[in-house]
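The other protein chains are all here in position, but one chain of the complex has been omitted.
So that you can tell them apart, the chains are marked A and B in the order they are listed, and the count of residues begins at 1 in each.
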Amino acid sequence: MDRSSHLSVILDLCPTQWSLSAKPSNPHPLPFDTFLSHLLVFLNSHIAYKHENSLAVFGALPGKSVLFYSSEEAGDLSTAEVVQSDPNSYRFFKTLDQSLVQRISREFDILGQPDTEEPPALVGALTKAICYINRLLHPAQTLSSPEDSANLPEPRILILSVSPDASNSYIPIMNSIFSAQKLKITLDVCKIFGPDSVFLQQAAYLTGGSYIYLEHREALLQYLIMSFLPTPSIRKIITIPTEDKTDFRAACFCHKHIVDVGYVCSVCLSIFCQPVPVCSTCRTKFPMKTLQRLNMTRTPSQPSTPRPTNGTPTRQVFSGLAANLR
Amino acid sequence: MPAVEELSAKDVGPHPLLAFLQSQPKKALSRLYQRPSSCLCIFRLLGPLERQIVMNILWLDASIPASTMSSWVVREGKKEYDQALIELSRIDVLVNSATELTLSATFKTSLRQAITGGGSTGSFGVPLPGHSEHPTPSIATLDTYALEKWESILHYMVSSGTGLPSAKPSAGVEFLLERSGLMAKAREMTSSQITSTGFQFLLHTPHDQLWALLLQYLEMSEERKTDIVEVISFLFMLSTMELGKEYSVDTLTKAQEHMLSDLRDYGLVWQRKATPRRFSPTRLATTLTSSLPPLPTATGAGGAGDSKGEGFIVLETNYRIYAYTDNPLQTAVLNLFINLKSRFPNLVVGSITRDSVKRALMNGITADQIISYLTTHAHPQMRKNKPLIPVTVQDQIRLWELEKNRVKSDEGYLYTSFASLADYEYVLKHGRELGVILWESAARRCFFTSVEGHASIRLFIERSGQNQQPNRG
C-alpha cells in the first residue's frame, strides 16, 4: 500500500563534535554547513516523495531540545508569509529550507561559546518526537476506529547522531524505544561521527529500523536517500543495510560503565558492575553468602571495550556508490 | 471482503495519466521534462517503488550498473522491481539500457532543480501580492466555488437521466461529457442523456472522476492541435500552486490562457471576472497529484477541516438506508439504486429493493460498483461493523445481478443421433473424463461439448469406428 509517511528527524547539534568532525585531519571531514545542505536535499526529497508526507525536525542542543520545523506550521499561512515567494521553487521546499536554516543559526547564536558544554539533549528530542507522533496517530480519541488507521501516516524517526552515548540516558532511551515499539514507529539511526552508539544500535534493532555508521561522510546524501528515504513498506522490496552485530550490553547503575556481565538486584533489576551489599535503588540488603560467592567467582574488573564490528557487504556497495557521487 | 480488495487494488494500479504519457512521442516528453514542476508532479504520480528507484540514482553523476542496483532487491521483490524499471523507461524517465541505469538527462536536471530550487523556468507559477481593491479570495470561498461547479456538472448528468430540469453547464463542459461517452444525444431528443458509462462514472471517487475528465480534455486538446505539453505542464503547475494565493496570467502561454476558461468551468481555477490578469487555483487543482480528498466535505455540516468525515450512509441488514445528507447530488446518486422513502432536512431514508437494483443494473451499473460506493461512503458509525456492509445485503445485490445473467452462452458442438444408447454412453463417458461436457440429455441422446473438447471427441468417435456425423451447435 502506498501510505503517506511521517518522518521526524532528530539532529544531534553538539558543537564540539561538529567542530571535530569538520577538522581537515579527519579521513573524511564533514563540516556542518555541508551536512546541512545534504540534509535539506534529503528532507525535500521526503516531501517530494508524496504530497501528504509530513515532516518534523527536532534539534538536540546542549542541554535543551527544540522543535525546528514541522509540516503543520508550513501549512499555516501566517508563518508562510515571511517566506518570499519564488516562481522557481516549490513553496514547501522553500519554507522548509529557510525556516530550518534560520532557526538553527539562531540557536547557535544563543548558544555562544560556553566554557563547559552539556551533553546534547537527545532524550528530550526523542521523547518530543514520540509525543508528536503520538498526537498525529491519535488525532481525536473519540473518532478512532480500526478503519481509520489505514489513513494515518507510517511514522519514522531518523536520528542523525554525532556524539557518544551519555550513559545516564540509558533508562529514558530504553523507555522511548518501548514506546516507539508500541506506536509502531521505526527508529533509524545514522551515526555520522564519533564512536558507535550502543543505545542507538539497540533502538534501531528493537524497532526494526537500521543503524548505519557513516564511513564515507562526503557521500552523506546518497546514504540518506538510499537507506532512510524508503518507507517501511518499500524496505520489504529494496533491502537496506542493517547493523548485523547488535550489542545488548547495558550500563551499570553505579558507575555508568557498560558491562558484559553484571550483578542484578532481583527486586528492582538494578545492574551493578561489582557485587554490592545493599542495592542503591531499592535499599534491599543482599545475603552475605551471595556476596561472598560472587566475590569469589568475580573476574578482575574488565574495562569494557567496544566490540569490533565487521564491514558488511552492503557497506562495500556504498563505497562503490560513493565513488560515483560528484 | 471482495469490495474492499477491489478498492485497494485500484489504489495500487498505475495512474491513468502515466498511460497517456506513454503514448506521447519522446520529443514531447523531453520538452515536458524541461519544467521542474512537471517533473516533480510526474515523480509523485509514480508508484512507490519507482519513486525510490528514481531517488536512488538521481544524485549520481555516472550511470550505475544495473546489477549493483538489483543486488539491493530481495528475491521476492524482483518481479515488482523489474516491472518498475519497465514502467520508468516507458515514459522515458529512465534511459533504456540493459546494463546500466541512468535517468534521462532533462528529467534529472529538472527534478534536481525542483528539489534544490533555483533555475529560471518559473514553472511553479508567478504569485502576485494581494490586490488593493479586490482582496484575495479566502480558502472557504474557493472551496464553495469548486464544489458548486463540480457538483453542478455531476448533477446535470444525474438529472438528465431522470428528466428533471437542472441548470445546464457551459457548452464546453457539455461537449466534454458527450465526447467522453458519459452522455449521449439520443436521435430524437435535443438534450443529451446519461449513458451507462456515465452512471458508472457517478459512483467513482471525485479524484478518479476528475482525472477521467481531464484525460478526456487532454485527448480533446490533442485533436484540436493544441500543444499537449503546454496543457499538461499547466495542469502540473496548478497542482504545485498554493491554495488561497493569486497567480499572474502574464507568464502563461497563449494556449494556457485559453485553458483557463475551460478550467474555470470545471471549477479548477477561480477568476474574478472573465478576462482578468490573475487567477487562483482551487482545491480541485492543488490536490491533483495527491490522494487527499479534492473536495471539501460535501455535506457541509461537518465543518470543512474534517476531511475524513465523508461517510454519511448507514445501511442496515434489513436493506434500509439512512443517508445523512442534504446534498441534492448525493441524493440523486443514491436514487440511482435505492428506493427513496422519505426526506428530512438532513436525512434521506430509503431502501434497497429488487426493483431499484434492477433499475441500476439496467443502467449499466454493476453490483460491485454499488457495493463499493456504499463502502466508501459509509458512515463512521458503520465502520465499526465487520464486515462493513451487511453480508445479506451484499450477497443479495450480487444475486440480483446474477439473475440478470440467467442465460449463459458458450460456444461448442452438439452431438446428436447416436445409434444406440450404448454408443451414446460410451462417448459420453469419455467426454466426462476429459471434462468437456457442458450439457447432456440421455432421453434425447445428445450432449454438448466445449470448443476445446470437440477435436478430441471427434477423434475418439472416429477411432471407435462410429459414423455419427457431429452436428455443429
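One rule holds for everything that comes next: a residue touches a chain if its C-beta (ideal position, glycine included) is under 8 Å from a C-beta of that chain, and two chains touch if they have at least 3 such contacts.
In this section, contacts and distances are computed from a predicted model.
Set against the options "Exosome complex component RRP45", "small monomeric GTPase", "General transcription and DNA repair factor IIH" or "Ribosomal protein L19", the UniProt name belonging to the omitted chain is "General transcription and DNA repair factor IIH". Under the touch definition stated at the start, the shown chains contacted by the missing one in the entire complex are A. Among A:106, A:182, A:236 or A:255, only A:182 touches the chain that is left out of the view.
One of A:65, A:163, A:186 or A:210 touches the chain omitted from the figure, and that residue is A:65.
Counting the whole complex, the residues of subunit A in touch with the unshown chain are 65, 67, 70, 72, 121, 123-124, 127-128, 130-132, 134-135, 138, 141-142, 169-172, 174-179, 182-183, 202, 205-206, 244-250, 259-269, 271-272, 275-276, 279, 281-282, 284-291, 294, 297, 307, 312-313.
Criterion: only the chains that are shown with their structure count from here on.
Here the CA centre of subunit A is 41 Å from the CA centre of subunit B.
By the touch criterion given at the top, residues 1-2, 4, 41, 44-45, 48-52, 77, 85-91, 93-94, 97, 143, 145-148, 151, 221-222, 225-226, 229-231, 233-234, 236-240, 317, 320-321, 324-326 of subunit A touch subunit B in their complex.
Every residue of subunit B that touches subunit A in the complex is listed here, in rising order: 8, 11-12, 36-37, 40, 43-44, 47-49, 51-52, 55-56, 58-62, 64, 68, 71-74, 76-77, 80-81, 113-127, 240, 242, 244-245, 251, 287, 289-292, 308, 380, 383-384, 388.
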